[in-house]
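Let me begin by handing over the structure; questions about it come next.
And now, chain A:
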Amino acid sequence: MSEPTQRSDSFEPRIVAFFCNWCTYTAADLAGTARMTYAPNARVVRVMCSGRLDPQFILAALRNGADGVLIGGCHPGDCHYQEGNYKALRRFILLKRMLASFGIEEERVRLEWIAASEGEKVQRVINEMTDTIRRLGPLRLEPLPAEAAEGHGQKVAVHGGAV
Partner candidate 1 sequence: MSAVNASPNGTPKVGVYVCHCGINIAGVIDVTKVVEFAKTLPNVTVAQEYKFMCSDPGQELIQKDLKDGKIDRVVVASCSPLMHEPTFRRAMAACGGNPFLFQMANIREHVSWVNKEKGSATEKAKALVAAAVRRVVFHKPLQKTQVPVNSDVLIVGGGISGIHAALTMADAGRKVYLVEREPTIGGHMAKFDKTFPTLDCSACILTPKMSQVRAHPNITLWTYSEVAEIEGYVGNFKARVRRKPKYVDEGLCVGCLECIEACIFKKGKFKDEFNVGLSLRKPIYVPFPQATPLVAVIDPETCAFFRTGKCKQTCAEVCERKAIDFNQKEEIKEINVGAIILATGFKTFDASRIARYGYGKYPTVYTSLEVERLVNAAGPTGGEVLLPNGQKPKAVGIVHCVGSRDEKTNRYCSRVCCMYSLKLAHLIHERTGAEVYNFYIDMRTPGKGYEEFYDRLMKENVHFIRGRVAEVSDWAMTPEEEGKLVIRAEDTLVGAVRRIPVDMVVLSVGLEPQPDADEVRRRFNISCSTEGWFLERHPKLAPVSTFTDGIFLAGACQGPKDIPDCVAQAGAAAAEALAMIDRGHVELEPNTAFVTEEFCSGCKTCVPLCPYSAISFDTSKNKAVVNGALCKGCGTCVAACPSGALQQNLFTDEEIFNEIEGVVKYV
Partner candidate 2 sequence: MEKWQGWDKIQYEAGLDPHFGTKIASIPGGDKLLACIQCGTCSGVCPLSPYMDYTPRQIVAMIRAGFKAEVLSSYTTWLCASCYSCTVECPKEIKITDVMYAVKRMAIQEGVYPKRFPTPVLASEFFHSVEKTGRSTESWLLVRMYLKTNPFKMLKQAMLGFNLWRRGRMGVGVESIKRKDELHRLFTAMENETRAERRAGQEVRP
Partner candidate 3 sequence: MTYVYFPGCSLTSTGRGYHESLQEVCRALEVPIQELEDWNCCGATSYMAVDESKAFALSARNLALAERLGNGSTQMMVPCAACYLGLNKAQHYLQEFPAIRGKVDKALAAAGLAYSGRVQIRHPLDIFIKDIGRDKIAARVAKPLAGLKVACYYGCQLVRPYAEFDDQHNPTTMETIMTVLGAEVIDWPLKTRCCGGSLTGTIEDVGLRLSYIILTEAQKRGADLVATACPLCQFNLECYQGKMNGRFGLNGKVPVAYFTQLMGLAFGLSNKSLGLNRLFVPLPERRAVAAGGGAHVRG
């Protein structure tokens, strides 16, 4: 069986990275092709567009043990689906407000525009974020409202209407 990373004495943050298929995921592939070494702490979940990101996903990641969440989308104006990234941005702003009210440090959730050619940015952002969260320490959560709710299908009210 595997040994999990020692989380008590040498804290290694776990970061869930939601990357859009067209820009940021491709950039992460490019970072790989170019052998740009970076912190192993981020694990990528691919979505077609950052617009697919339901705030529930971020909450689920944090609830399940992630110490931080990174969202990567195309630069403004570059969205493969016209403006999914703007939608992601609006949801992100609302979500941050909500996280703040739970006392979650705002550095734990980060949104970055990373174009397909910006492998270096993937490297830099993941390294920065790992350092930041290592400094902040593990995320200790009070029960989130969603925890009270049943299952995954339920949604919490962070959609902010037609965003």
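To be clear about the criterion, contacts are C-beta pairs under 8 Å (C-beta built on N, C-alpha and C of every residue); 3 or more make two chains touch, one makes a residue touch a chain; residues count from 1.
Criterion applied: all candidates are chains of the complex that A comes from, given by their letters.
Keep in mind it's a predicted model, so treat the numbers as computed, not measured.
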Of the numbered candidates 1, 2 or 3, which one touches chain A within this complex? 1
Residues of chain A touching candidate 1 in the complex: 1-2, 4-5, 12, 14, 16, 21-23, 25-26, 28-29, 31-33, 35-38, 40, 43-49, 51-54, 56-57, 60-61, 64-66, 77-78, 80-84, 87, 91, 115-118, 123, 151-155, 159, 161-163
